[in-house]
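Removed: one protein chain of the complex. Kept in place: all other protein chains.
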Amino acid sequence: MVEVGDKLVGYATDDEVRKRGASGGLVTAVLAAALEKGMVESVVVLKHIDEYEAVPIITDDVEEVLASTGSMHSVPVNLAKYAVDRKVAMPGKPCDIKAVIEQSKRNKIDLDNTYLVGLNCGGTMPPVLTKQMLIEMYDIDPEDVVGEDIEKGKLIYRTKDGNEKAISIEELEEAGFGRRKNCQYCQLKIPTNSDLACGNWGVIGDLAGSATFCEVMNEKGKRLIENAVEAGRIEVEPASDKAIAIREKVNGVMVKMGETTQEKVFTQMPDEERLPYYREALADCIDCGGCKLACPVCSCGDDAKCTLFHNLGDNYKMSMFHLVRLLHLSDSCIGCGQCTDVCPVDIPITRIQMSFSIPAQTRLNYKPGMNADEKPPFFEVMIQ
Amino acid sequence: MIGNVYQTVCPGCNIGCGLYIREDEEGALSIDFMKSSPANEGKLCRFGIKLPEHYSKAVSMVDGAQASVEDAVKAASDKLKGADVTMLNVGNTTSEESLAFKAIADTLGTVVNTGMGVYSELPSECHPTVGVGMSLSDIESAKRIALFIDPYIQYPLVIRRILKAKENGASVVSVGWRNIHLADENKFIDPDKYESELGLDSESVIIADVHPNADPGWVKRMLNLALKTGAKIIFMKPFVNATGVDLLCKGTGQKGLKEIMDGINDGSIKTLVTLDSDLVELMPNSDEAAETLKKLDNLIVIASRDSAVNEIANVVIAAEPQYAKKGSFMNVEGQLLKNNGSGTAGIDALSSLNQNLGGEAMESASLHNKVLEGIIKKITKPKYKELACEVMDIGSMEGAKGNLVFLYNPFMWFDQKDDNDFVMVNLNMAKRLALRKGAMINLTSEGGSVSMRYKVEDMPDGLILTAKKIPAVTEWVATVSTEVV
Amino acid sequence: MTQQESTTNEEAEELRIGAFICECGVNIAGAVDCNAVADYISTLPNVTTAVVNKYTCSDAGQDEIKKAIKELDLNRVLVASCTPKTHEPIFRACVEEAGLNPYLFEFVNIREHCSWIHMWEKEDATRKAKELVRMGVARAALLEPLQSSEVPVTNKALVIGAGVTGMQAAMDIGDMGFQVYLVEAGPSIGGKMAQLDKTFPTNDCSICILGPKMVEVNRNPNIEIMSYSEVEEVDGYVGNFDVKVKHKARYVDIDLCTGCNSCVEKCPVEVPYWEFNEGIGTRKAVYVPFPQAVPLRALIDKSICIDCGACSKACERGAINMDQEDTFSDLEVGVIVVCVGYDVYDPEPNHDFGFGLYDNVITTMEFERLINASGPTMGKVVRPSDVVQPKRIGFVQCVGSRDVNSNIYCSSFCCMASLKNAQLIKEKYPDSEVYIMYMDMRTPFRMYEEFYNRARDMDIHFIRGRPAEVTENEDQNIIARIEDTLTNKIENLELDMMVLSVGAVSPESTEKIRQILKVSRAADGFMMEAHPKLKPVDTTLDGIFIGGMTQGPKDIPYSISQGSACAARATRFLAQGKALTEGITIAVDEDICVRCEVCVPMCPFQALKMDDDGKLEIITALCKGCGTCAVACPTGALQQSHYKNNQILAQVKEVFAYEEV
Partner (left out) sequence: MADNNDWEPKIVAFCCNWCSYGGADTAGMGRFQQPASTRVIRVMCSGRIDPLHVYNAFLEGADAVLVTGCHLGDCHYVNGNEKTELKYQFLEEMVKQLGLEPERLHLNWISASEGERFANFINDVTAKVKEIGPSPLKPEGVS
C-alpha cells in the first residue's frame, strides 16, 4: 500500500500526540509503533526538560516515547552515539543520520536493525545564547516561550499569551545570534539519507501545523509506515503536487543559503597567513579531549593515535592531537558542530576541521554520511 | 528508560559546570554535555571530561569491616558522645548535607571547619567579597583584567569569559608564574608595584583565588588592590560548594587544613569527623598525611566516594555518589545549582547520627528551605577598609636550587591521575642543567627524590612549576635541588 | 586524555646498552672522529659501554662484542658501522651466540649514510654520526625480544597443471618420497607438448619423450593424478594449505572405461577438434583426447551430445553414466607448485599478416598438427584452401612477440620452432622451397646454433625482414611484399602457404587460479616470481612456487629444469617438516582495538581476519612484517613489532636537541 519513494502527508491518530507534536506528531507515532510491534528493542528520544533543555535517553517504554513529541530547535545534540551496539529506532536531524551512517561504516552500528526517522532541519540554536537573544532582540522573557519555528527565513517565537514574534534569520545572525555557526553553512536540510524524511515543509491548507510531510526513502521506511498504519497509530495520504513543490522550494532556498554562507566562510586565506591563523586559533587548547568525545563520527576508544602519541609535556608549536584528528576526519567530518559546542575555550574547531575537509571531500567527490556502502577513502585505501 | 541520567554539577571547582552523568545498564558511568547550563554552556575542562574516573561507590565500614549504614552511624555516635570533636567540611558536597553536618556540630557544641584557614584571619566584613565577589559575566564586560591565577591549568572555564572580554576590547595582564597565551602582558613584578603598574580602575576585574593553603597576607593584598583601584574582584575556590559551605557554616575559628593536621600531631585533636573531605588527598604528601591521621583516636568519615581516607578511618558512613544526591551547590557567582537526583542517603545518615547524639531529625525539603534563607541576594559593594598585610616572600632563587610552586588544580586536590607527570622550567634552566630533550629532571627535597619529565615554558628563571603533587615534597611551599637523571 | 605511550622506557629491567663504533679501517675513521662519537655516546643514559674498534665485523670485533655482552651483561647491543643490508644478519647471529635475543640489536649506518658522503666535512660528519648513534640508542632502549615462530608442514604437495613442467615437478617430489596431488584441468596430462610433432634441437618426436614420462607419472605410487579437475579454493599458509578441488563430470566412469574407442565409433555427432588439433579435423561428442592420453579414458562433451544413447549401447563395460555430477575433494598440503602453462598468441583479432582473411595463412601450432604423424592428416602437410601439398612455404617470425601492438617480450622458442619445421619440410618434401622471414634468429643454447647452420645448409632461404603487406592472388597463393634489409632488395614473394611463428601469452583461464592463490601478476601478464635472480621459482607467498611457461615464455629444456627447481624449493619445507616464519610481525592490543576492520583488506597476504566472535585474529605465519596495517589502524592498537610507533618516534625525537648540546 506504500511504496519506496512515496511522498505522503500524515498525522498521529491519537489527538493528544498530534496536538503536542510540532506538526502532526507522525514521527513520534511511528517510533511508538515500531517499539510496540517489536521492530526494535528501544527508542532513542529527547527527554523534554524545558524549552531549552532536553537530554537524549534510550527507552523501551512507549509512554516515554509519546511524551517526547515536539521539535526542539534549541537542543543541539547529536544522537548517533546512543545507537551504538543497540537495536533502536531514533528520530534524527540530517547530521544525526549522517553520523549514524558514518558509525555503521566503522562497524559500530548495524544499519539493518537501526530505524532512522529523519527530521527536516533549518538549523539548531545554542540554548544560553538563544535566551540572551530572546531578551535582547525579541524582548520576550525566555520562560514565557511555548513554541518556535523556522518559516520562510524567519525565526518565529510563540509565547504563553498567544501572540507571535518573527525576526529574519539574516538579521539575527548579523547580530551574532540565530543558528549555530555550522548550521549556517549546512547544505542537507531534508534527510534524504534516512529511512523516512519527515517535516512540516510542504504541509499546506487546512492541515498546516497539524500534519507531517513524509517521504519514504527506502525499504525500512516503507516497513516503518506500514507498521505504524497497521498499529493504528497514524493516518497517511499521498501529498499533493503543490505540497511537493512547496517543500522542494523551501528546501532549495535553505540549501542555497547554506551554499552562499559556505563560500563566504571558507574563502581561502593567502598561503602565508594560514599557518599563523591555525596556530593562533588552537593556541588556547587545554587538551581536554572534549571534541573527540563529542564527535559522533569518531569511533575510537579513549586510546587512539590522536591521544596515545600526544602529551601535555610536548614542547610543540601545534597540538599533535589536533593535527592527527584533522587528518583522520579530513574525509569523514559531517560538520555537525558538536566539537565547537563543547570546546571549553571556544575554539571554532568545526570551522577549522571543515577548512581541511571541504577540499579533501571535493577532491574525492565523497560525501560522508550519505551512503553506507561508500567506505571512508582515507582509511579504506582499497587496492585490488 | 534504560539506565539513568543524572543532571549534576562537576565537583572539580567552584565555577560549578553543569553536566549529565549517565549510568548504563551495567552501571558504567559516562558524561554528557548540558548545553543549557549557564555557567559553562555544556563545556567541560579535562577534569569534567574524566569524571567517570573520579566517582566511585563508597562502602560503610566499622573498624575495617564492612557494615550497614545503620551500624556505622551507631558506631560513630558511640564514639562521638562526650568526645572533644573537630569537624571538617571543605565543601565537596551539597549545601543541604553541609547544613545537616552543621546541625550535628551544634548538637556537639563545636564548629564546622571549612579548611579555609584564611577566613579566620580576615575581618568579617571582607567575607562577602571573598565569598561572592562578582558574577562570571562581569569578567566579559570588564575593560581590563588582572589575572593572578593560571586559567589554563587551574580554572579553564574562566578562559572563555576572558576571551569574550578581549573580543569586547578588554586588555589582559597576567601576574602568574608563566607567560600565558591569552595575556597581552605578562608581568612578574613585586607585589607593592601592583597599583602603579597594573593600570587597574573601576572598569577592571581582578581574578584571584583562595584555597586551604592560601597565604592570608596575599589575600589581604588582593583585597587592598581591589579597594584602592576600585576594580571588582573574584576569588575562585577549588571546591564546588566552597562558597555555600562558607556562608552556611558562619562559625568563627575556621581552622586551616595545616592547623588541623598540626592539632592531630600535637595531640590536641583526638576525634575528627569529615564530610566528603579526604585529608590524605588534600595534603601535599599523601603518605605523611595518612600517618598523621592514624594517630587519631577516632576518625569518622562520611563519604560519597571511595577515596584514600576510607581505608584508615575507624568508621565510614557511606552516602550515595555526589551526582545522585538531591541537593544544591552554590558556585563562585552565588548561583544555586541543583542536582536533579533524588538520593537522600547522606542526609538520612546525618539525620539519624544527629538524633543519636540528641539532636533532632532532618529531611531534605526543610534543609533546602534553610539553604535558600542563608543566601545573600545582592552582591554588595565591598564594605571593608584597607588591611595591614605583608606577603610571604617565596625566597631567592639561586643556582641549581629551584623554587617549587604548585599550580593547584582539581587533579591535585583529589590526587587524581592526569597526563601531567612533568614539571615546567624555562629554557635557561634547561640549558644550565644541560637537560637533554626528552630526558628526566631529578627533584630532591626532604621527603626523598623523584625524577620527572620536564617541559620548557616561558617563565622566570630558577622557578619550577608543577600541576601534580610531588611525593618528595611535604610542604606546599618548598625548594628542591635539581640535577639531570 | 590517557597516559601517553611513553617514548622513554620505564620497564623494570635495568637497561645496559653496549655501543660499538666501527672505524672500518679508514672508510669511517677517514671522515668521522670515532673516539669523539664514543665519548659522547657514553654520556647518554642507559649506555653501559661505548667502544671503538677497527673492524667490528671481523672475528676479533665480534668476539669483543660477545665478551662485552657476557662480562658487562649487556641487554642491548648497538653497532654503528656500514649498511644493515649486508651486515645485520652477521651481527644478529653474533649477538645470539652470546645468548642475547637477536632482535635486541640496533644497527646504525655511519658509513654509506655518513662518512662516505661527507668525506671532506669531518666536523659535520662527526656531529651527524653522534646524532645517528644517539637515535640508535633511543631506539635500542625500546627494543623487545622477538622469536620467529616455527610452523609444522604437512608432508604432501600439490602440483597444479600437468604439462611437462608439472609432470617433472611431480615426479621429482614423488621420487623424494612425498605424496603429490597432480591436478590437471584438461582430460589428460601432457599439456601443449603433446600437440607438438618433433622438438628442437634433436628433432626427436615429442610424444616419444613425453609419452614415457606420462606413463612414469601414472605409475609413480606417490603421485595421485586428478585429471579434468580444477582448484576451487586455497586457504591457509605455508605447511598448512587447505585446497578444495572440483572434479568435472566426464559422464564416463574412469574405473570401467579402458579407452577402447568403441563408443567413439558409434557416436553420430562430430565437431571440429579445437582443444587438441587447432580445429583441423574433427572429434565426436564422446572422445578420447589423443591416442597416448593418460588417463586413457573417454569423456563426453555434454554441450553437443544429443543423448541418443549410442555410446552407452556400444560400451560393453557400461562405463557411460549420463547423470554423473561434479565431485569435490578437500586436500591438505604443505606446498603448492603452479605450472599452468601458456596459450598460443591468437593472430585472429588483428588479422596479423592476413590471418583469418586468407585461408592459407596458418599458425605454428596448426602446422604442428598438420605435420604430426598421429595428427588429423596423418602427417601430410596440405594447405587449407585446396588440401594440396604446398611447394613454397614461408615462416614469418615474431608474430605476437617483440611488437608494441601486442607483446613486447621475446617468446624465446619461436625461432628454433621455425628452424625445426623448415628442416622437417625439407626432409619430407625435398623439392619444396622454404623461406624464413625474420628480424633476428635467436639460438642461445647448446646445439641451437649448430641447428641453425644445418638449416642454412639445407638451403632454406633466410630473408632478413618481414612482409610489409600480405595479399592473396586468384589461386589463393599468398603474395608477401617483403624487403630483405641485408640486400636492400624488395620483392613480392609468392607462397603457397604461410606459417605465422606465434609467441606465447598468459592464458585467461589461469587468471582464476592466480587470484585464488593471490600470486602477483607481472606487467607481461604471466605470474611474477619473488626475485628474478635470488628467488626465480619462489613467489612472495611462502610455500607457493611457479615454474615453466606460467612464469613466462621459455622453451622445453628451460621449463623442465624449472620443474625440477620448483620441486627442490618445495621439498625444502617438506623435508624439514617445519617452516620458519618472519620474526617481525604484527600484534594487536585487544582493549584498544575497536573492531573497525579497516586493517583486514590492507593485508596483501591475508594475515588478518575477524574471528567469529568479532575479535581480530592474526595469522602470524602469513604476516610478512610490512606494517601497512599498523598505519591503517586509526587507534594504534595494531603495532608492528621491532618497528612500533614509540620506537620510530623515539628516533624522530632524537634527531633534534637543544643547541648547546
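Note that the chains take the letters A, B and C in the order they are written out, and that residue 1 is the start of every chain.
FYI, contacts are C-beta pairs under 8 Å (C-beta built on N, C-alpha and C of every residue); 3 or more make two chains touch, one makes a residue touch a chain.
Being a predicted model, the structure only gives us computed values, none of them experimental.
S.K.: Among A:251, A:338 or A:355, which residue is in touch with the absent chain?
M.R.: Only one listed residue reaches the unshown chain, and that is A:355.
S.K.: Considering the entire assembly, which residues of chain B contact the chain that has been omitted?
M.R.: Considering the whole complex, chain B reaches the absent chain at 427, 430-431, 437, 456.
S.K.: Determine and list the chain C residues touching the chain excluded from the picture.
M.R.: These residues touch the chain not displayed: 83-85, 109, 111-114, 116-121, 124-125, 127-128, 131-132, 135, 520, 523, 540, 584, 602, 604-605, 624-628, 630-632, 640, 643, 645, 648-649, 651-653, 655-659.
S.K.: Hey, which chain A residues sit against the chain that's not shown?
M.R.: With respect to the unshown chain, the touching residues of chain A are 271-278, 305, 309, 314-318, 320, 323-324, 326-327, 330-331, 355-356, 359-360, 363, 378, 381, 383.
Here, only the chains that are shown with their structure count from here on.
S.K.: Between the chains shown, work out who touches whom and classify the graph as line, ring, star, complete or other.
M.R.: If you draw each chain as a dot and join those that touch, every dot ends up joined to every other.
S.K.: With contacts defined as at the top, give the pair, B-C or A-C, that has more of them.
M.R.: Between the two chain pairs, A-C has more contacting C-beta pairs.
S.K.: Using mean C-alpha positions as chain centres, tell me how far chain A is from chain B in Å, no decimals.
M.R.: 39
S.K.: I'd like to verify one number: the distance from the centre of chain B to the centre of chain C, where each centre is the average of its C-alpha atoms, in whole angstrom.
M.R.: Computed value for the inter-centroid distance: 72 Å.
S.K.: Name the residues of chain A that each touch 2 or more other chains.
M.R.: 287, 289, 311-312
S.K.: Could you tell me which residues belong to chain C and also touch two or more other chains?
M.R.: Correct list: 1-2, 4.
S.K.: Quick check on the complex: what are the chain A residues that touch chain B?
M.R.: Those in contact with chain B are residues 42, 47, 49-50, 52-53, 55-61, 64, 74-77, 126-129, 283-284, 286-290, 293-294, 311-315, 341-346.
S.K.: Tell me, which parts of chain C touch chain B in their complex?
M.R.: 1-4, 7-8, 44-45, 138, 653-654, 656-661
S.K.: Considering the complex alone, what residue numbers of chain C touch chain A?
M.R.: Per the touch definition, chain C meets chain A at residues 1-2, 4-5, 591-592, 594-598, 601-602, 604, 632-637, 645-646, 649.
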